[in-house]
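Report on the structure given below.
Only one protein chain is missing from this complex, and each of the others stays in its spot.
First chain written, first letter: the chains are A, B and C, and each begins at residue 1.
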Amino acid sequence: MSTVRIGPLLPPWSYGFIVAFALWIVTISATGPSRAGGTLVATVAFAAFSVLVGTGQMLVIASGPGNIDLSIPSVMTLAAYLAMSAMHESDGLVFLGLAVALGVGVVAGALNYAAIALLRLPPIIATLAWSFVFQSFAIDFGGEATLKPPPVLAASTTFRAAGIPILPGAVVVLTLIVMVVLRRTVFGRSLLAAGQSERAAYLAGVEVGWVRLWAYALCGGLGALAGYLLAGFTGGAALNMGDIYLMESIAVVVLGGTSVAGGDANAIGIWGAALFFNLLGIMLNTFRFQAGVRLFLTGVLIIAIVALVPHARARA
Amino acid sequence: MGEASAVTMAAPPWQRWRSLAEAGLPFAALIVMLAVIIDIRPAVFSYFGFTLLFKLTTPLILAALGQMLIIMLGDIDLSNGSFVGLVTCITALFLTDNPGLAVAAYVALVLAYAAFGLLIHLRALPSIVVTLGMSFIWLGAAVMLLPAPGGLAPGWLSGFMDWRPPLLPLPIWAAIVVALAGHLVITRSSYGTILRGTGDNPRATARAGWSVVAIRVAVYAAAGGLGVLAGLTLTGLTTSGDANIAPAYTLIGVSAVILGGGSFTGGIVSPVGTVAGALVLSLAGSLLSFLQVSPTWQVGAQGGILFLILAGRVLLREVPQ
Amino acid sequence: DGIATGDTSRIRIAFSNSYAGNSFRQVMIRDFQDAAAQAVKEGKIKGYTVVSSNASVTEQASQMQNLILQGYNAIIILAGSDTALNGAVKDACDAGIVVVAFASGVTEPCAYRVDYDLDTYGQAEMNYFASRFGTKPTNLLEIRGLAGDGFDKRLHAGVEKALAEYPNFKIVGQVYGEWTSTVAQKEVAGILPSLPTIGGVLTQGGDGYGAAMAFEAAGRKLPIIIMGNRQDELALWKKERAAEGYETISLGATPSVSQAAFWVAQQILAGKKVPKFVQVPLLQIHQDDLDAWLAKVPDGGVADADFSQALTVAIIDANADHKPIPGIPAPK
Partner (left out) sequence: MDLVPPGDEGAPPPPPGVYLAVRGAAKSYGAVQALRGVDFAVAPGEIVGVVGHNGAGKSTLMNILAGTVQRSRGDFTIAGKAVGEWSPHEAQRHGLRCVFQELSLCGNLTLAENTRVIHRSLRGPGWRRRAGTLIRQQLDMIFPGHGLSVETRAIELPIGARQMAEVARAFTETDAPVRCIILDEPTSALGHKAASQLLAYVKGLPERGIACILITHRLDEILLVCERATVMVDGKVVAERPVARLSRPTLVGLMGAIEAPHLPASAAAQVAGRPPVVDLPGRDSLDLAIHAAPGEIIGFAGLDGHGQRERLRALYAYSRHRHRQGRGPAVAYVAGDRGAEGVFGLWSIAENLTIRSIRTLRRIGLISREAECDLAREWVARLEVKAPSIDTPMLSLSGGNQQKVLFARALASDAEIILLDDPMRGVDVNTKQEVYKLIRREAEAGRCFVWYTTEVEELTNCGRLYVFREGRARTELLGAEIEPARILETSFGGRDG
């Protein structure tokens, strides 16, 4: 056994923030400092959604090597659809809608885990298969239309207090809560233990099965919450609203310093990575690169960041 | 009797049967699906029918085998599909008029794959993110080359893909030949053994004096090579290049490897199984179309088929210890 | 000329769809099913089917092969790629099947094509801007579709062509909205802070509402956004019109183009002589028709109008005679 520790001056999760900051500077140096605030606000607003789904994905990835949830986009869509139909654009029902969305997400997550645990499918396959099924359900529940949110939901997702959007603030609070949960609760510790070594965790008294079930259920729940809020934010639940979050949810987790080998979760890092991702798109658009060049540079930057960030490795 | 043998050393017969049955699962699924299709439409059971039914499987099989090589090392390749797309662009653009340039581009691509393998190895990076980044790079390069679908495959290439060999249709021959070659190289040969061993326990092969870096680089290069072949055959079939043509190959390829008995833990893969898995998955789509599943449930039914087939694998595995 | 009446009561028509993951395509499928089911009832055809591939061109190609095997007489296809399905289309033609590619630029010559003139799409957008801004220098934002896609390329080419005629217009920003409101909103919101005042937004459909949301979120005045016939866009337009006399046009494809393709296929099999390219009209909504259309469009849906057999034949004839094609009338 050996640990490789490259004496990093900075924690791994900080790199996302640094690169994001650099991109921001580059962008506003081209557009002028007067645009700085606007760019940041726009970035943060969308990063909040990436953080929501990324946080769920992080819980799943941390729960053990090979664990991953590919059903996030279809859970987002399905939850948003069902919530919007439950609310009928009626302001009084926003909480009902929220409950419906969360319920759908948690059940979907539980189904994912059931397929993994009972059918012993690799998570990547199990969640992929479920995502197909969820997609069909979403189509069945009114795929022909965009379902509108109640005005209150739409307003609250875009609400600003003193120019600062409130939703990202709430997501920051959520991130902080998740950090505490991971460090200071039985669930968090158990999750990280199960993620490092399933057998060791079992023998140390951890309820591995329950912990993983909850990880998937929470991931579903957070995905559903993201879907619900996104429907409010973008003016409706649409069939393809979640598509971009499939790869993004994975990328922000890993770039945020969480190890794909499991057992190590970094909630705050997701923010850095999400900001990076969104600012990258903005910067490439600002400089008006061709589509091909944009994609190319995106790939190069992703690889450069993972390659440069020092990461703790523990190998048995 | 030795002391250890009391608990049993030689695998008991039922275990052999189980692993045989497990290996046979994709074939069984294949046969069942074919039977259903032929039952619906007997005309399928002909040289012409099989040609059409399996026509597009050749590139998929090649791509899945590339994916299999990566999974063999315990990695995963999320860039496989967009890589194939890039190859179709290069092929359609250059192979006809400027074959030298096209070949040079293929070589460069294979080297690029190898270089990413090297990077993943040296920095011990998670392959899932690096290959995600690679997928953007391939797609970006393809869009730069060919901003919209177009180009033309050389006549000989499309001609070859339309060739009607004796006895069996080309895609079936291709599947057989590729499966056999894979079996000989990966499962039977002495070097394939080293590769699989490295996937399971790189430290063990390193301690036996093999260079794990060289192995990783070589395997990534081979996966790139198979991607190039997949792109070539795909261009031959579609006669043109398209950057966005094959993103689906990535996840289908992964599923095919798992369906064929592979495992993400590395070292456990079966080329024959992977080929069968790829055939099953492409046939699954066909089956749905023959069964006339309602459009709403077409996607969901694909998930259902995945569950059905893979659950069969699990039932076999669940024989009590 | 006129409706061909050859016996088609024994034919079966299939619809191969490249993607079903958004509401536009869902309506398109339903429109096809409605028209085909009605035709079955009236004894005009024997059967029909729809297969969608999950945005995978290779899967669509292999589904084409399956449809050939299943013995359909005609296949209408919304191709996921302009060229990548050429092999499969050729196979179908060789098997004696009528192939009608619609809303996609399939280049295989044996296929009939039912498509919009995408040059006119860009032209119409620019013309409208010209009617509003005259020769005043104006900044435009262009929202494109999916990078590497043929539809996007053709539409953009039309925009570029039209742009050459209006030197006072300048495209100062360009983003890819993937015809998805969420994506468009995100991309526009991201680039907006770096842009000067925008006079107009060029769209491709499905992206106008997202763009409007982004402008609103940035606290900017709504520019002239060319709407894309979605109900939410029309509703927004109406609201803004009431508030501050907002004016624009809405332009776009109709999901019911699948019906046009269906009838073209049926007519070919019935013996009608049909040109290889049948241009179908885009659906344009002007300020005056807004209320009428809005009343007709379902909540969250998209403006649609049936292509009946008669209308389709009229369009075919107009194409054959090189006459202006009939437009889609506004609802009463």
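The working rule: a residue touches a chain if its C-beta (ideal position, glycine included) is under 8 Å from a C-beta of that chain, and two chains touch if they have at least 3 such contacts.
None of the values given here were measured: they were computed from a predicted structure.
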{"item": "Chains in view touching the one left out", "value": "A, B"}
{"item": "Contacting the left-out chain in the complete assembly, out of A:S29, A:S90 or A:T185", "value": "A:T185"}
{"item": "Given B:G49, B:G85 or B:G267, the one touching the chain that is not displayed", "value": "B:G267"}
{"item": "Residues of chain A in contact with the chain not shown", "value": "1-3, 180, 183-186, 189-190, 192-193, 196-197, 199-201, 203-206, 259, 263-264, 312, 314, 316"}
{"item": "Absent-chain interface as seen on chain B, which is shown", "value": "1-7, 9-11, 15, 188-191, 193-194, 196-201, 203-210, 267-268"}
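Keep this in mind: only the chains that are shown with their structure count from here on.
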{"item": "Mean-CA-position distance for chain C and chain A (Å)", "value": "33"}
{"item": "Of all residues in chain A, the ones touching two or more other chains", "value": "135, 139, 143, 291-292, 294-295"}
{"item": "Overlap residues in chain C, where contacts from two or more other chains coincide", "value": "20, 147-148"}
{"item": "Interface residues, chain B side, partner chain C - complex", "value": "41, 43-44, 49, 52-53, 55-57, 59-60, 88, 92, 139, 142-143, 146-151, 158, 161, 234, 237-249, 282, 285-286, 288-290, 292, 295, 298-299, 302"}
{"item": "Residue numbers on chain C that touch chain B, as the complex places them", "value": "17, 20, 29, 33, 49-59, 61-63, 65-71, 80-88, 90-91, 107, 146-150, 152-154"}
{"item": "Contact set on chain C toward chain A in their complex", "value": "20-23, 26-27, 30, 144, 147-148, 173-176, 180-183, 185-187, 189-194, 209-210, 213-214, 216-218, 230-232, 298-301"}
